[in-house]
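With one protein chain held back, the other chains of the complex are shown just where they sit.
Take a look at chain A:
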């Protein structure tokens, strides 16, 4: 029983030096720092347009206090997006397939939203634990359910990202193995499998972008309740 399918998720090392930091810093090379010029190059224009689009969308439902979070949410979004998309290239390593990294991103940010809410407006934050209009006998059960749902949010955020990306990468590897193995035996089936591979790759590109967006969107939602 060989487990070579999971080798792609092992942290890359060169002579014992962990290179995950370089894998995480690589997106910075692809995103040039905006200059003070009015008309820059095509890459900077595209980047600026995209960041404006997503930041406006994210910041619309938040009040003035929430706008302080614009920088961290936008940079988190760009980081996750770039890391996910770069992971789709052959032989690359995707840091977001590691649960440790996603939990490290999700847990502190969720905790920050929770503590902000509990500190500045404790009544309103605790009030979110009981939806409006619930029948009176249900109140104790509902409080317990809502508390559990609140406490499970960081776990859900981290595991959602990890599971989606890991599953996608594994599927790509399995189906491509099937395609290559079938090529000498049944070429027609192999072509069908390669079609599935093409569709799967398109799905993976979409998933990479959506997962980054969902992560940040949910964080902004948690922020909305608490700020």
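One rule holds for everything that comes next: contacts are C-beta pairs under 8 Å (C-beta built on N, C-alpha and C of every residue); 3 or more make two chains touch, one makes a residue touch a chain; residues count from 1.
One rule holds for everything that comes next: contacts and distances are computed from a predicted model.
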Name per UniProt, for the chain absent here [options: "RecA family profile 1 domain-containing protein", "OSTM1 protein", "ATP synthase F(0) complex subunit f, mitochondrial" or "ER membrane protein complex subunit 10"]: "ATP synthase F(0) complex subunit f, mitochondrial"
Residues in chain A touching the chain absent from view: 2, 4, 7, 10, 12-14, 19, 26, 29-30, 32, 40-43, 86, 89-93, 177, 181
